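What follows is a set of notes on a single structure, which appears directly below.
Shown here: the complex without one of its protein chains, the others still in place.
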Amino acid sequence: MPRTRKTLSILVAAALTVTACGRSGTAGTPATATTVGTGPATGTVTLWAQGAEAEKLPAILAEFEAANPDVTVTVTPVPWDAAHSKYQTAIAGGTTPDIGQLGTTWMSEFTAAGALAAVPADLGAGPFHPGAVASTRFDGGTYAVPWYVDTPVLYYRTDLAARAGFRQPPATWDDFKNLAKAMQTRAGAEYGVALAPRDFQGFLPFAWSNGATLTTPDARTWTLDSPAMIEAARYYQSFFTEGIADRTPSTDPGAYQAAFTDGSVPMFIGGPFEVAALADLGGPGFAAKYATATLPRARSATSFVGGSHLVVFEKSANAAAAWRLIRFLSLPQTQVAWYKATGDLPSAQAAWDDPALAGDPKLAVFGRQLQDVDSPPSTAEWTRLQDAGNAQMERLTVSGEDPARAMATLQATAAGIGTGAR
Amino acid sequence: MTARRVLLHAALIAAAALTVLPFLWMLLGSVKPDSEIRADPAAWLPHTPTLDNYRQWFGALRIGTYFGNSVLVALVTVLGNLLFCSMVGYALAKLRFPGRRLLFGLVMVTLMVPGVVTFVPLFVVVARLGLVDTYAGLILPFLTSPTGVFLMRQYLRSIPDELLEAARIDGAGEFRIFARVVLPLCGPPLATLGILQFLASWNNFLWPLVVAQSQDRYTLPVALSLYSTGEQATDYGLLLAGSVMVITPIVALFIALQRWFVQGVATAGLK
Partner (left out) sequence: MTAAARRRQAWTAWAFTLPFVAVFGLFMLVPLVSSVLMSFTDFRGSDVTTPWAVNVVGLDQYTALFADPAFRRAMLNTGYFVLVGIPLTMAVALALALALNTGITRFRTAFRVGFYTPVVTSVVAVAVVWRFVLQPDGPLNRLLGGLGITGPDWLHSTTWAMPSLIVMAAWRNMGTLLVIFLAGLQALPAEVVEAAAADGAGPWQRFRHVILPLLRPTLLLGAVLISVVYLQFFEEPYVMTRGGPLDATLSATYYTFNQFGFGRYGTASAAAYVLFVVIAAVSVLQFRLLRARE
């Protein structure tokens, strides 16, 4: 039909003309920080939050709404797995809420898209854990407020470790491997430790602890085949080649937790929410059978820091109220109440002095671990690099590839991807 | 003959048992406490059956809203598809008009383009039209489907032209022929299309997730995913109970439409 064809060709031509405009020099908008002031919040604030956070938020927000009677906060729960897509499309369609909960590794992508508002200079929140702050920065501006932090530590069965002859948590890499082996030979474990065979992020603490870095200090060049990196990879690989870790663990969600509670794999590395999951699964009394510990040390004992940030979107019609709400959520006392409701670790340093946190030995470990953490560079290319890393980890752990060669391949791929630094 | 019949039945029963097992596992799992579902080795029958998972859905989790949204969206989508796709299918199969080949070509093209690639542009269109967070935004893009058009055209091609010519000679208009002669012959394909579109709409997840901006517009699969991903991924019981409730209406619909597939209905119409 000629008419359709003509309409189509006009569409194509029009689109091509406009498309040909080309990229302007910088994509990021300059940070135009507004001010919040101290008055009460008014109007409607929409907030998207993921999973457990969305479920527990309304109770915490009641206090904020009582103090600001003219404000209405609407919380929309978003499933974690699809949250990235939801924010991505909302930004493309210009239908973002006032406040969003963003994973720390998404920050650079959405900031580069110009979707986030800069944090007002007079917000006055914090101080936060330094490890959490790094990912809120982009091109010299600050675009998010850390909400909660998440860092993996070592979980191990104290009862089985005692049977294996260990009364203390493993302090060094050698201790760690010896304990894992002894768990198998002397405590009846099937595998000594649950390590992910295909997980670059899970390997990073080992790399960092061995003194390796992901990039040069200026964050412009990847350094994934340094001797320290290769040595860490060889150490990680040895758990699989020596049969201490399962090359093909079950991929059912929570399978490693079940193996931990039944003692068949009595160690894993995991975040704070495992405590609640293990209490559910292990039943009463199980808490006495295991402990958490900071990661074993090589040159350092560095873990990964993740978690969630709160952001205000550039298109928000009620930014002032949104920032006041974020300020409320970052107050130390709010964060302590939030920890009690959800188990999310406070990002505000002052919250850690509260007896609810300081008094719990399993949690104090997270506080200590947070003193030595690192995070991947703030680049939109991270997810892609991570995927390439996962593939090389699989070669290393499952196919038994030479660590030097695997890391060289990864470095070559990474060089092709680039760091995205301008 | 009898021996063969017994053999055939036995084979079919074995095959059916294999296909139904995961379904059964899901049903049984939905009345187990979480610790039993994840026990290793897992038992088939619940040790201490519980309705807690269902209670939670009907209590705090506002399942009524999600269910209502799902029903509304699916029903309108199915009705639109039945009507519009059969109209287009009829035109493409039995009427001559300029642009017919181009239209069919475009339909086939869109049928074959992977949906993942048009997702974001489609959302931008819907956002520009101001349809975000509305039922129209949830329904309109799926009111017709290339699959449906293709399916109806394929079936309608097998209707003998003589039947239509006879009606035309009797002086019936095309709309009358369509409504009185063609549609009554379309029981099985319409039932098939209805099931396929209901299933597609009922299980659609990503689209309602991004178009619905408030919980009041969420459909069942979106609500279900709140409890199946991230840290909650381990709450299997809740997830399975939710899945059972998602699936029950489809199975009911399938059983209801059964009679359209039973021998005789279609051929009776042709006589």
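Here the chain labels run A and B in written order, and each chain numbers its own residues starting at 1.
Here is the rule we go by: a contact is a pair of C-beta atoms (placed from the backbone, for glycine too) under 8 Å apart; a residue touches a chain by one contact, two chains touch by 3 or more.
What you see is a predicted model, and the numbers here were worked out from it, not measured in a lab.
Check each of A:G39, A:P69 or A:G114 against the chain that is not shown and name the one that touches it.
A:G114
So which bits of chain B touch the chain we can't see?
On the side of chain B, residues 5, 8-9, 12, 15-16, 18-23, 25-26, 29, 42, 84-85, 87-88, 90-91, 95-100, 103, 106-122, 124-126, 140-141, 143-144, 146-147, 149-151, 154-155, 157-158, 173-175, 178, 188-189, 191-192, 195-196, 199, 228, 236, 239-240, 243, 246-247, 250-251, 254-255, 258, 261-263, 265-267, 270 touch the unshown chain.
Footprint of the hidden chain on chain A, which residues?
Those residues of chain A that touch the unshown chain are 8, 11-12, 15-16, 18-24, 27, 84, 88, 91-92, 94, 109, 112-115, 198, 247-248, 250-252, 380-381, 383-384, 387, 391, 394-395, 398-399.
Operating definition for what follows: only the chains that are shown with their structure count from here on.
Chain A to chain B: how many Å between their CA centres?
So the centroids are 37 Å from each other.
Which of the residues in chain A come into contact with chain B in the complex?
Residues 1, 3-5, 46, 50-52, 54, 74, 76-82, 85-86, 88-90, 92-95, 97, 252-254, 257-258, 262, 273, 277, 280-281, 283.
Mind pulling up the chain B residues that touch chain A in the complex?
Within the complex, chain B touches chain A at residues 34-35, 38-40, 98-99, 102-103, 106, 119-120, 123-124, 126-128, 132-133, 205-206, 209-210, 213-215, 222, 225-226, 228-234, 236.
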